[in-house]
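One protein chain omitted, others in place.
Take a look at subunit A:
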Amino acid sequence: MARTMRRKAGIAALAVTTTALAGCAGFGGGGGGDEGDDTLSFTTWASESEQLALEDLVAQFEDESGATVELNVVPYEQMFSNIDAQLASGDAPDVFRVDYGNLGVYSSQEQLLDLSDAFSGDEVDAFTPALWEAVSFDGAPYGVPHQTDVSALIVNLDMLAAAGIDASTLPTTQDDAWTWEEFADVAAQLRTALPAEQYPFVVNWQQGGTPRWMSWLFQAGGSFMAEDGTPTIDSPEGAAALDFTRSFFENQWVPPTSTPAGTVYADSLFSEQTTAMAFVGSFLVPDMDYFNEFEWTALPMPRDERGATDLGGNALVATAETDQPELATEFLRFMVTEEAMSTFCAATNELPTLTALEGDAIEFAIRPDVMPVFVDQATTIEPEDVRQLTSPAMAEISVAMQRELEAAFVNGQSTEETLANLDAAIAEASGS
């Protein structure tokens, strides 16, 4: 009897193992393209307004095409480690969203579907040239530029007024944007007026935003990498940008927690009124509108030798191994039609990538009064900036940049040493 019981227990244990392992089959987590002939998996991160807009557009595409799109919204923090693991295990979604900086990593490793045959010359010409270049690698497009966003300077009008800064003197267009000197004067005036625990402004270069430091380099008239990958950052312009941005910390114009490696983000510090001004992307306008319990507006970024801002925004790409290349291409084409892009950008306060929608063609849903500043700011992006920022080496350069800027801003590393280290890191990353 005991022996029978033991045998039964052994069989039961084996059965449990089998069941457990069968359950593990779902650990891949990705959509994959094996659900059926007319099903696409689409993985993205999304803010609340982005998710609602994407759900509407997906439903519209399903109605028009008869296909099914499985929309998988994941937290941004997990997005690319998930995609990397899914690509490695051959279980990637058919379509996913990717920022222009990361796109180069995937396209250079032949992980994305080549869309060369999917767009005619006229269709390509409909996009802002710099952004079409952002999705291209070796002359071939590996995605569609879905939207862009740029940073501008948002200001707390109450805090500025308390510091004696007249709102009527604030710049509104690129033509009357503050110079670096004027911006420094405003920061110094705010520093004098504000208590020690509040700061004049904060820059949005934390964590993944570190490449936004390049805006200051470009404003100084500098560049960081020539077309052949040779580093160019160790220059008088590079020194000017580094010295100016280092002075933000030395003069206590920015909170000490807001370094490139810091984990406290610019928009949080602005919303909680720790800072009077903040550099933020237009995609944060809905959040600012919701959270800020004070009057605020947007101003152009300061300029030095020229105006410049960061290249935000994202592309939509299909994976090279998708089972549904035609359907995936059709979906990507649908998402960048004028109508779909207009709907998405209006709902999310993001900027279009089609030239036909530039200017005032889109009626933004939230704070339409501040959006012209962002639209105007986008015109300061030059193709040469885009070429550098979308290099496949950018992800690696960004890591070195975070380390070196942190050393310069916090640990007192000299300008010469910082630029020399950045120069070496860029050369290593680009293989030049």
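Here is the rule we go by: a contact is a pair of C-beta atoms (placed from the backbone, for glycine too) under 8 Å apart; a residue touches a chain by one contact, two chains touch by 3 or more; residues count from 1.
To be clear about the criterion, contacts and distances are computed from a predicted model.
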Options "Sugar ABC transporter permease", "Pyruvate dehydrogenase complex E1 component subunit beta", "NAD(P)/FAD-dependent oxidoreductase" or "Cytochrome ubiquinol oxidase subunit I": UniProt name of the undisplayed chain: "Sugar ABC transporter permease"
Residue of A:Ala193, A:Ala395 or A:Ala424 in touch with the missing chain, whole complex considered: A:Ala395
Residue of A:Ala193, A:Val264 or A:Ala365 touching the missing chain in the full complex: A:Val264
Among A:Glu48, A:Glu123 or A:Glu272, residue touching the chain not depicted: A:Glu272
For subunit A, the residues touching the chain missing from this view: 3, 6-7, 9-11, 13-14, 16-17, 20-21, 24, 81, 84-85, 87-88, 105, 109-111, 197, 207, 255-257, 259, 261-264, 269, 272, 274, 395-396, 399, 406-407, 410-411
